[in-house]
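Removed: one protein chain of the complex. Kept in place: all other protein chains.
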Amino acid sequence: MGYSGVRGGMSAILAAEGLVRRARDHAATPWASTEQILLRFRLAVDRIMGEAGLYDEAIAADAFRQAEGDVLEAAHLVRAHRSTLPRLAVSEPVEPAEMVVLRRIVSAHRTPGGPQLLGRTTDYTGRLLERPDGPPPAADDAGAQVPPERTCEQRHPGRFSDLLRELDLLVEHRHGTAADPEPVDVAREPARPPAPRSAVLASMARAETGALVGLWYRSILGPDGAVHEVTLGELRHGRLPLRVIHPHTGNPVVVGVFRATEAEAIEDLDGADEDRTRFDIGYGMCFGHNERKAIAMANLDIAHRRFGDEGSLEQLLLLTTDGLDSGGFLEHLKLPHYVTFRSMMDRKLAGREARGTDDPNPRLPEPFGKEC
Amino acid sequence: MPTPQPDRPGAVLTVRELRKTFTLHTIDGRTVVSLDGVDLDVAAGEHVAVAGPSGAGKSSLLRCIHRSYLPDSGSVLLHTPDGPVELTALPDRALARLRGREIGYVSQFLTPPPRTGPLDVVAAAARRRGLAPAEARDAAAESLHRLGLDEALWDVDCGVLSGGERQRINLAAGTVRPPRLLLLDEPVSALDPRNRERALQLIASLTDQGVAVVAVFHDLDAMRQLATRVVQMTDARIVAEGPARDILGAVA
């Protein structure tokens, strides 16, 4: 049936949808429940929530199933869902110090204040493919151990950057918020260069993970890159409370808890106009457990602070890292373009006619002659 | 200092108590006195030749009048139809314009700009003296013609011409559309006898037209031929002044 130009597009669409539904929803295996997806595909769900900019594990899990595991497509489903929802409230600022850490690494210090807490990670596990055709044998004793009750310090460890601050080794930016008093909501205001830091951070928090990592790597290895790799001052994954102002009492109340990944990147300032006696810090935070994204974000944040107004980095961060934007624009190439292509052919032929030759690169006769 | 007064009718230039000392910072800061209180009066149609040994201050006097040297003190008055003008105190821009209109300066060290043709060089000078472009070219052509510069060379780069040819171009530029005051510093030193004679005739005719000339010549013959008056300089001062024959003596 017709791709275009022929009546009957609707039946073609319905048939195509039918193929998807039959294969996906009625495959000859048990239904993948939301709970199963949440428990077995935790990192994919976290990534969808981050790229969608909506923290709702169940919705993200359902989107994952509907998108047949395509994380970007799932993020699209979640964002389109979000567009249908009214905005009931705006949350109070989140205080990262309140994070109950599930994992915490400080690579810049052997024994930072508080623990190095590995938590749930495969960082130190050999990447050996396992192909069990069913649940592997039950975990051994070490895994079954009940972790000891954690102290308050272990749950809320001090921050390595605070240590540097005490030693007067950090450039202080905390007073410099006058130009950026209220964080930009990039879901409601389009951010374009020049934009405040909050808009750049928000764009990165919603960016496609791969795009952000790719941009970070390009900034280091690419011919136009100005970034050097940083020392990781802090990498955390943990739980944070979310508060909104109660409409009647006017007091902030906790309405939920979400998991987030946080990173601080320590930059060794070396520019001519920079304070070379101190370090500077880049910051990254995103929904769920997504360390690659948080680290890339922190590194790009400090790069943006240092080089943002020199070149293209700010435009790259604001405009090229959103997965829905880049993916959607790419996908649109699949739409019919025969009207535009007809117009292009018209110009090719017109140019050939005007030049009076098929020579692809002719020298046009000097139209005004030498006497001018 | 009393205001200098022109001594005679038709005065063009009045110089009083002119002093110039150089401080050479690149050579231990040593000082050299070039002019030590010089007075000079030149009237229209008068040709004053400055004579004296090397280092007496002859060229310095011309340059201080022209203000390519900035005098330390003293007065240089140029009498123009608009009244007397104190050259030592004139603002730079006004001086640059006044020079272009009223003062011709020809020196043996001057070189016309390279990669420009003689006709263009002389015409540019004529334009500075107020001629329209077409008139300026005519005047330049006439001037070069008078000095015997081969017409085939008129659009050749000055840089490739001989010393004598360049000197004639400078002379043409200094004298085209004759200025009120003409300062000549060895203007014919590189010329062969025939061209030298042409040049001297040109200078003599300018004096006849009423141009006031102050000149330094190496050779006494030229001075005798042209000067209406000679001033003798020694050690940065004028030590004698009078008709050529009195100062220079009779032809040997």
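Per-chain residue numbering starts at 1, and chain names A and B are given in the order in which the chains are listed.
Simple rule for what comes next: a residue touches a chain if its C-beta (ideal position, glycine included) is under 8 Å from a C-beta of that chain, and two chains touch if they have at least 3 such contacts.
We take it that contacts and distances are computed from a predicted model.
Novice: When you check the chain that is not on display against UniProt, which of "Alpha-D-ribose 1-methylphosphonate 5-phosphate C-P-lyase PhnJ", "Molecular chaperone TorD family protein", "Fumarate reductase subunit C" or "FHA domain-containing protein FhaB" does it turn out to be?
Specialist: "Alpha-D-ribose 1-methylphosphonate 5-phosphate C-P-lyase PhnJ"
Novice: According to the contact rule at the top, which chains on display are touched by the left-out chain?
Specialist: In the entire complex, chains touched by the missing one are A, B.
Novice: From the list B:Pro114, B:Gly130, B:Gly163 or B:Pro243, pick the residue that touches the absent chain.
Specialist: In the complete complex, the chain left out is touched by residue B:Pro114.
Novice: From the list A:Ala12, A:Leu38 or A:Val171, pick the residue that touches the absent chain.
Specialist: Looking across A:Ala12, A:Leu38 or A:Val171, the contact with the absent chain belongs to A:Ala12.
Novice: Looking at A:Ala32, A:Val255 or A:Leu324, which residue reaches the missing chain?
Specialist: Only one listed residue reaches the unshown chain, and that is A:Leu324.
Novice: Mind listing the chain A residues that contact the chain we can't see here?
Specialist: Touching the chain left out of view, chain A contributes residues 2-10, 12-13, 76, 79-80, 82-87, 185, 187-190, 192-194, 312, 315, 319, 324-325, 327-332, 335-340, 342-344, 346-348, 350-351, 353-356, 363-368, 370, 372.
Novice: For chain B, which residues reach the chain that was dropped from this view?
Specialist: For chain B, the residues touching the absent chain are 22-26, 63, 67-70, 92-93, 95-96, 113-116, 124.
By our rule, only the chains that are shown with their structure count from here on.
Novice: Give, as an integer number of Å, the spacing between the C-alpha centres of chain B and chain A.
Specialist: Measuring from centre to centre gives 81 Å for this pair.
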